[in-house]
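Of the protein chains in this complex, one is absent; all others appear in place.
Labels run A, B and C following the written order; every chain starts at residue 1.
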Amino acid sequence: MDNLFNPETIFGIIGMAVTLAMPYLYAAIGELFDQTAGCYNLGTEGIMMMGAFSAFYVVYETGNLGFGVLAAAIVGLLMGLIMAVISVTFKAEQGISGIGLTMFGVGLSSLLFKTLLNGTVLSVKGFKSIRIPILGDIPYIGDAFFNHNIMVYVAYLLIPIASIILYKTTLGLKIRAVGQNPQAADTLGVSVNKIRYLCVCGGAILAGIAGATFSIANINMFQEKMTNGTGYIAVALVYFSGWKPWRVLLGALLFSFVNALQLRMQVLGINIPSDIAMMMPYLLTIVTLIFVKSRDKPAALAVPYERSEN
Amino acid sequence: MISKLRSLFNKTFDAIIPLFATLLALFLGVFMLKALGKDPLAAYAALFEGAFGSQRAIIQTIIKATPLLLVGIGVCIAFRGGVINIGGEGQIIVGALASAAFALYVPIQSRWIMIPLCLLTSMLAGAIWGGVPGILKAKLGVNEILTTVMMNSIAVYLSNFLLRGPMIDPHEIEMGTRAAQTALLPEYTFLTRLAPPTQLNTGTILALILAGVAFVMLFKTTIGYRIRAVGKSADASRYAGIKVPFYQALALILGGSMAGLAGGIEVLGVQHRVMENISANYGFNGIVTALFGSLHPLGTIPAAFLFGGLMVGGNKLQRTVQVHSAFIDTLLGIIVLFVVAAKIFSTRRSKKRAING
Amino acid sequence: MAEKRITYPKSDHIKKLQMIDITKRFPGVLANDRVNLEVNEGEILALLGENGAGKSTLMKQLYGLYTPDSGQILINGKEVVFHSPTDAINAGIGMIHQHFMLVSNLTVVENVALGLKSSRAPFLDLKVVERRMMDICDTYNLKLDPKRYIWELAVGEQQRVEIVKALYRGADLLILDEPTAVLTPQEVDEFFVILKKMAEAMHSLIFISHKLNEVIEISDRVTVLRDGCSVGSVKNENITKTDLAEKMVGRPVVLQYDRSPLNRREVRLKVEDLYVPNDWDEDKVCGVSLEIHGGEILGLAGVSGNGQRELAQALSGLRAASKGKIYLDGVDVTKAAPYEHNLAGQSYIPEERNKEGIIKDFVITENFILEDHDKEPYSKNSIFNFKNIDRETQRAVDAFAVKTPNLKTMVKNLSGGNVQKLILARELSRKPRVLIAAQPTRGVDIGASEYIHLRLLEQRDLGMATLLISEDLDEIRALSDRIAVIFDGRIVGIVDGPSATSEMLGLMMAGVPLEEAQQKK
Partner (left out) sequence: MLKKNSIVVLFIIAILAMAALPVAAADDVFQVAMIMPSKINDYSFSQSMYEALKVLESTFPEGGFELVYSEDMFNVADAREAIRDYADMGYDLVIAHGSQYGTSLQEIAPDYPETAFAWGNGTEFYGQPNISVYQARAEQGGYVFGQVAAKYTNNGKLGVCGPVESGDAKTYIDGFKNGASEAGSPVSVTYTSSFSDVSLMSAAAQTHMDEGATLLTGTSQSIPGAVSVVKENNGIWMGVQWDTIPLAPENVLVSLVYDWSPILNDIVSNMKEGSFGGRAYDLTFKDGGLKFVWNTENMEIDPELIAMADDLAAKITAGEISPLPAQ
């Protein structure tokens, strides 16, 4: 146990948590917009896989990381459109359409991988770490927080950006109103469906990029099912956050920290069965969900909007 | 008489919509197959043959349909109670583990005692796994979709832990292969096979009976009435003196026990031991099955047969035209999306009917 | 006042609005059949009609939520076509819905700003919105705190937010959908002052209502709708209540009931020093004591939100009291569960009938057995006896004149009045000795209200003890033997029904103690 409590190890764990939290942040902030507008998207996992593949494929073919991110965003947008058509226009049950979208996305990404790249493990040159001047030179803290690649920094920038959009812009006001009382928004000339389309698609773009972080900003290769349930955790994090951006950050870091911690404990030979250790983040999520109470829960979450006839 | 005929027609129409959606999805698959350079005609012929083309195919379909049906029944009950059970995977796993543990470690060598007890154990385990989200939902308002998903992951890790440690087949350790699976169960715990050498077993009959029981329970008894009332309006149920949290939790507990039983039957009837991935996506596909069956326990029977056929046929398709298995996954995803989206047509029709009186 | 009118960029001021031959058809229903309507600037037009007469449909077409199948809308003589509320808003039309269209977790100023263009786009300019909003509030004497959340506001305040929202958008013509349903008499008076002020400022107002005396009090002209058709437009000066009622219902209507003399029996329901908390553990009922006898109707008057809801829930076992006792026929039921109240012979007509009273997605028979589904003859050993259920339901549906195609109709497809009749049928078929009736005729048309009132009086004569909770003073006065007034969770006083005047009750509802109220009168 002693070797766990030295600054190097602790900041090592934190630094890893900061990296591990990246995909959760993209996906969960995207999901936050969905849910604030009243839709929840369990298809995140599928969108992420499609994002991961398209980003990887484009980078592999062109070598341009920007194009890769763009490709993930476009594919995310297309997947988001599917989800939006089904859940907003066709007013389908959102939980099940999300599962359908996940099946589709996970399946199609494998199929494309197989068809276009013959299923071979290939690697690309992903985003490189950038040490932020001055801040990056602070002992321990510099390595933990200020020596990551650009996608990580952007992920953390998303939190204030999401806060500003939701709470400081006219669009954000519309989004919150649509999720809380779509009727009211409708009578003021806010198009409920337009806002929901926008949020579902925007959320899906972020989910696509979240997938891309796996294949071009962290592991720099593509594998089938490589997101391994991240999408579902991201959805849970939004509930955990009580629909507040900064609490998404908290949740993502907490979850990643527990993961990083249990890996470190294995490496240090602190003996807990690996399976039990792996269970911990999930147990933790359930426990924290119990304590989350929020007045900001979108009242119209998962309720398709229809103009009533009386 | 005419109104009865009309209502029958309407019901049939609603039941057929998922079929339409499925066929449409298969049609889309034609283009995908073309793009993959495979012959769609041969592929779908194989699909059909593999699912329903021979006696063996049909038996395979039924074997596959059994856990789908059980999970589907559970999803129906939960859905009617206003809760969504996505925890089928985990419930199957713990159900399988529990029944195997009971069969392996309780030394009563009597079929008549052991089989019912093993199945009950699996139901109990599933009920607990569904009950945790159920009680959290009922008492504390924790979203059950998320907790059931989390419980799935926890079940997988629990199973990994047990299958590699406490419950591993001693033979595997002895041989040094250490495959993660339990020992073969004692023969007196096997469910009777109906058509040897296939694995068709009495579990299928049990599942069919349970579909009927669930139907009667939901629509002919006060318990089912309360579950449905709670699902449709918690406020009105509270007003009527129905204990809302209890019935919410009960819906998930019953749903969980059905999925748990699916795990138990899979072990006692088909696999005769627990190994990794015993749940084989039945948990998720069961949701789709229930949806196919319009969330009605009896509707779930043909739905399970159809969906089971699709899965068995899909494997055959993969073998025959050597298409990647991800093709089938993708196709299933499209089918789910189409079926869910197609619901709007029956909703619209019923609305129209209502307005027309 | 007119010179202080604030205008914001929009199209021309509405001097005259006409709806000509408007026809709107929904599958199977002709909602509006060649309806004509006209309103001029500075005029208050009352649009009168029973539920389902097509008032809302007509107004939704004016507000761009629906488009008419045929007919024209003219503003200042020019035809306009509204495809969405935005079009209507741009043309200077505002609408205040019966159910407020407010987002409860946003602040007042955020609600006002919702959907508006911002001067600092894409960012919000709440400061600017707040300043302009306060100007409007000053002009029309509306008291509002812009920083508070909607969920913190009382109903009357919420309505003011709605008005400000409409005025802020430069509404020349305001549609008010049953705006007084939720207000106290005092608030109604205040509200009418605001309306008159707006009319003076050359706004046009369309006031939807089915309350006859309000219509007579406030409007310049009345347009009556019945079964989707306009059955006449009259000037206000020469109309009487009876005339209007007849026009609206299509037959003569009884507005006063002949009541048999009070035959008081033993005490059925007794409440002693009761305290009941709300969902946030604040006591909303503070020390209420009441006694209700068999054969008596006790009216509980009060403005909504003064503890009626919590009291009714506590009396029916849905909410735990924090202190005090409730006795039913002498038995302590303070801690009893709802089904024990049912068993003890108590029935409850809940205030929010669509939410609590019925299950919309259940058919009539299933709703009919809601409380007694586990008792004979409906079920035995948990198994239903559908024959008995159908028989009993049919009997009740016939007895209470519930209009429905058949017993297997989903309740969501019934009209509001029929739903309430069904609930009444269910509750009274149980032959209760005590009935708690909360807002039994809210949102129900005159015909059905009349029917419900008569049935309540009939049960009173048969010896039932009734607690009638209502915000409709006319109803309370027409039915009650005694009237208790609740304010801020306390009973302000109990007066004799026949002798109470609305002024006196109104004062008491505002918290003025009984003696003072009597003096003021």
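The rule is simple: contacts are C-beta pairs under 8 Å (C-beta built on N, C-alpha and C of every residue); 3 or more make two chains touch, one makes a residue touch a chain.
Worth saying up front: this structure is predicted, and the values here are computed from it rather than measured.
Hidden chain, full complex: it touches shown chains A, B. Checked against the full complex, the one of B:Thr121, B:Asn143 or B:Gln199 touching the unshown chain is B:Gln199. Considering the whole complex, the residue from B:Asn85, B:Asn160 or B:Thr222 that touches the absent chain is B:Asn160. From the options A:Cys39, A:Ala55, A:Leu171 or A:Met278, the residue with contact to the unseen chain in the full assembly is A:Met278. Considering the complete assembly, chain B touches the hidden chain via residues 20, 23-24, 26-27, 40-42, 44-50, 53, 56, 60, 63-64, 157, 160, 163-165, 168, 171-172, 175-181, 184, 197, 199, 266, 270-273, 275-277, 280-281, 311-312, 315-316, 318-320, 322, 324-326.
By the touch definition given at the top, chain A reaches the unshown chain through residues 9, 12, 16, 19-20, 23, 118-121, 123, 214, 218-221, 223-228, 230, 259-260, 263-264, 266-269, 274-275, 278.
As a convention for this text, only the chains that are shown with their structure count from here on.
Centroid distances built from C-alpha atoms place C farthest away from chain A. Looking at A-B alongside B-C, one finds more C-beta pairs in contact between the chains of A-B.
Annotation: 45 Å between the Cα-based centres of chain A and chain C. Look at where the CA atoms of chain A average out and do the same for chain B: the two points lie 29 Å apart. Shared interface positions of chain B, i.e. residues touching 2 or more other chains, are not present. Across the assembly, chain A contributes no residue in contact with two or more other chains. Residue ranges of chain C in contact with chain A, taken from their complex: 26, 56, 63, 65, 84-86, 89, 95, 97, 99-106, 110-111, 113-118, 121-124, 151, 165.
Within the complex formed with chain C, the chain B residues making contact are 220-223, 225-226, 228-229, 232-233, 235-241, 352, 354-357. Those residues of chain A whose C-beta lies close enough to touch chain B in the complex are 42, 46, 82, 85-86, 90-93, 95-97, 99-111, 114-115, 224, 229, 232, 235-236, 239, 273, 275-276, 278-279, 282-283, 285-286, 289-290.
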